[in-house]
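One protein chain omitted, others in place.
Every chain is named by a letter (A and B) in the order it is written, and numbering of its residues begins at 1.
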Amino acid sequence: MHDRDTGGNGAYGSIPRKEDARFVRGQGTFVDDITLPGMLHGAILRSPVAHARILSVDASAALAHPRVEAVLTGADLAERGLAWMPTLSADVQAVLATDKVRFQGQEIAFVVAQDRYAARDALELIAVDYEMLPPVIDARKALDPDAPVVRDDLVRDDVVRDDVPARARNHIFDWSAGDKAAADAVFAAAAVTVSCDMVYPRSHPAPLETCGIVADHNAVTGQLTLWSTSQAPHAHRTLYAMVTGLPEHKIRIVSPDLGGGFGNKVPLYPGYLCAVAASMVTGRPVKWVEDRSENLMSTTFARDYHMHGEIAATADGRILALRARVLADHGAFNATAQPAKFPAGFFHIFTGSYDLEAAFCEVTGVYTNKAPGGVSYSCSFRITEAVYLVERLTDMLARELGIDPAELRMRNLLRPEQFPYTCPTGWQYDSGDYPRALKLALDIAGYDDLRREQAERRARGEYMGIGISFFTEGVGAGPRSHMDILGLGMADGADLRVHPTGKAVLAISVQTQGQGHETTFAQIVAHELGLTPDDVEVVHGDTDRTPFGLGTYGSRSTPVSGAAAVMAARKVRDRARLVAAAMLELSADDLEWLDGKWRVRGDPDQAAGIAEIAMAAHSSLELPEGVEGHLDASAVYNPPNLTFPFGAYICVTDVDPATGEVKVRRFIAVDDCGVRINPMIVEGQVHRGLADGIGMALMQAIAFDEAGNCLGGSFMDYLLPTAMECPSPELGTTVTPSPHHPIGAKGVGESATVGSPAAVVNSVVDALAPLGVVHADMPLTPANVWLAIQGRPVRADLAVS
Amino acid sequence: MRVTVTVNGTGYTREVEPRLLLIHFLRDELGLTGSHWGCDTSNCGACVVWLDETPVKSCTVLAPMADGRHVRTVEGLSRGAVLDPVQQGFAACHGLQCGFCTPGMMLTARWLLDRNPDPSEAEVREAISGQICRCTGYENIVRSVLWAARHESAGGYEAPDRGDGADARP
Partner (left out) sequence: MQVPAQVEYEKAVSVEHALALLARYGPGARILAGGHSLIPMMKLRLLQPEVLIDINGITDLCYINLAGALLQIGTLTRHAQLLDSALARAHFAILHDAERVIADPIVRNWGTVGGSLCQADPSEDLSAAFAAMKGTMVIHGPDGSREVSAREFHTGPYETVVGPSELLTEIRLPIRPGGGSGYQKVSRRAGDWPIGAAGAAVWLDGDTITDAGIGLTAVGATHFAAAEAEEYLRGRDAGDDTLRRAGEIAAEHCRPVSDQRGPADYKRHLARELTTRVLRLAVSRARGALS
């Protein structure tokens, strides 16, 4: 049921953001800005090696440092039952290592000192004795019979049993979706099949603000207050209660301004728990904020999918089926953050945007001696990997068939009349007009002119590429019946209160990290209630002041929390109707909502707006039976389905084959995220995702050498795109509302990150087609491009040699 | 050792360790938390402030190196309640999302426009090429700077101080 606004756009539109007032003055409050009286500073000693037994940890010299107040080791935490914590994927993760270290950068000890410089100095005073163990670095060897065992802690009786199959030792899960028999049958009979091995390398969201916390435990009141970089403050609160045993109503999480999240700030990290424990031990607030190297080396990475994909088609270019087999490197602990029933997230949306007869995918997850994670970086729970796979395969099929890639897509895209469409792996896409979006992108790009230009340049020995990516996203997790994280259903609440003078406060459970919720959610409420966005204050991030919800990631804020806000606003509006009827001494049926007010049918000038109604609701006005005073409402929204934004992207690159350098000349992006509350903010999200695509396609990857040393532990090695690499994007929009969302909105935060990498890679491979390049893995650094041209591609997950 | 640094026109004298980084001096000693830090290797530019009229990465400058010098931070961009055109531009053109890179970006933009009042888009991009933004993809930052260039002589603009953010302080 959705209600379109009556009378123009109401409060929707590209209004400037309310939150900017503090940020342009440098008055944001980020976790490291927070100072409390008596506050101490924590620093973490991390393992320099990837796999080793810990023989001893001697912190005596550190404790003797005059500015050190405490040192926690794994043994100290073990005494309190805090040495291990649950992950979001039903695994456990070491908070401070006790028996072994299992990845380079793993937490060993936590120093608490009077200032951050002393804390850093004291790290060097802790002596750790390691017994080196051979590491598992190559995910493709993790299941070998003689592979070292990463998680001997999971093996029963603390003994690595010889009769446990080696395959089981580093094995996390097998998971599949689709109909194998049907897919196999289609493939067997298909006229054309194309297959490819492709790696989506390990990358990292790298928000500009690293993760951190100020933990303040008051032993007298029993209150634990945490200022923390958290995209999901309520879920964190529940987790802290479960892990520490502290009663949940005594825990308050304040997630202040966040300097970006992108999924990096969803999990609980050992550093947070150390800070909590340290505050309990010292009786003082403890701040811990990680370095950039800690962020890159130990917090949740993204991707690291080794994929084998196959596409089957008829000779005249009708795509019939897709198959995929994936090896997922989860690192040393399975700490991915996705709904519990989906160990490979939503990867099975790899069916893409085409009308397939059959599809089947299987994913195997393994442990390696690397940092834990995988679901992160605007991946929409693995949809980045899925879209990359299907769009690369589609381009390869086009090449194989000699059909233009735009033409091939246009022939195979789902048609509007096919929606709602259930794909072969069970997703029900809610709405879409795919051909219209692709056509718009082609028009903006001047596609035919580009192909002509490409032909001319090729004749001159210049290499220009045009790459297309058409993606279907699934966001807004999700229906609680089958989507939960650690048993917490993914429904979100909203509390709306209208004050007597007609100003409103909306408390929501999601947590912006820059997406502009203070503005867009104000617009939502304003739109429903005939107010202006300035009349609506959005409260978020403080678990004491907001209703429960699972937080912001997976582009779920607008689809889920936005819907909750709409529902709460409509409840307020409905109650306002009853109050208005009492004010006007009419029956509620005599009133209709028109142009932002309850108006008398047939006599619209007789009206009451929310402001006057609010005053009346707080006054001595006699209200009808059963109608409570004041003007507020709550709602918890359980989404009936995901929403399915989609888009068509076109990337134009110029490649210098002699040096391997790639220049992104143009990036065209047509996005459809349903109804757009604030187009300016939507476009900002798209701009960012396109930059992500350029970064991942051309420069971002974290590799490891044979010893397990992380080769992407700083911004000197893990390269992020600058303004020089990103052209001015050319955007277009179509609007296909979601039929099940109360305002038809779909969510957009991750769309461009999902859709863009394939467009860039398709473009570069297209440029190099005359040189015989059929596929090349990301990142397409100059060296990797040159090697691909030489026919000697390398693996991006391992060290260059 | 004792250092005296003039920040946004006010002199501050503090007793510090020589190794104290200028960014920490500003944030922790002086409580000017508008400048941020985001990396370990002088790459990200979240820490950009002016040192004697020149933008520098304050994470790569020691506090003693600023002794006797002038520093300008984001807190010194506006004149009282009057926002600098650069600040107005960033607000008008959605040049920020999370706001973490924004102070550094604005200070570089201000410096660019002081030297080059009518920059091309390419010149703006090059000027900020040493600073990372993770949220905007840079497009709106560039537009914000170009907006500021066009509105330099538009006079003071008093943005309403909504006092947002006060709630988040403990």
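One rule holds for everything that comes next: a residue touches a chain if its C-beta (ideal position, glycine included) is under 8 Å from a C-beta of that chain, and two chains touch if they have at least 3 such contacts.
All figures in this text were calculated on a predicted structure; none of them were measured in a lab.
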Per the touch definition above, residue among B:Val5, B:Leu30, B:Val56 or B:Val71 touching the missing chain: B:Val56
Chain not shown, touching residues in subunit A: 116-117, 120-121, 124, 291-293, 658-661, 698-699, 703, 711, 716-717, 719, 721-722, 724-725, 781-783, 786-787, 794, 799-801
Those residues of subunit B which, in the complete complex, touch the missing chain: 1, 17-19, 21, 23-24, 37-43, 45, 48, 51, 54-57, 59-62, 64-65, 67, 108, 126-127, 129-131
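Just so we're on the same page, only the chains that are shown with their structure count from here on.
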Averaged-CA centre spacing for the pair subunit B and subunit A, given as whole angstrom: 29
Touching residues on subunit A, where the partner in the complex is subunit B: 16-30, 32-36, 116-117, 205-210, 225, 227, 254, 256-260, 262, 291-293, 513-516, 518, 539, 541-542, 680-681, 683-684, 686-692, 714-716, 720, 722-724, 726, 728-729
Footprint of subunit A on subunit B - complex, ascending: 17, 19-20, 24, 27-28, 31-41, 43-44, 46, 73-75, 77-78, 83, 87, 90-92, 94, 96-103, 106, 121, 124-126, 128-142, 159-162, 164-165, 167-170
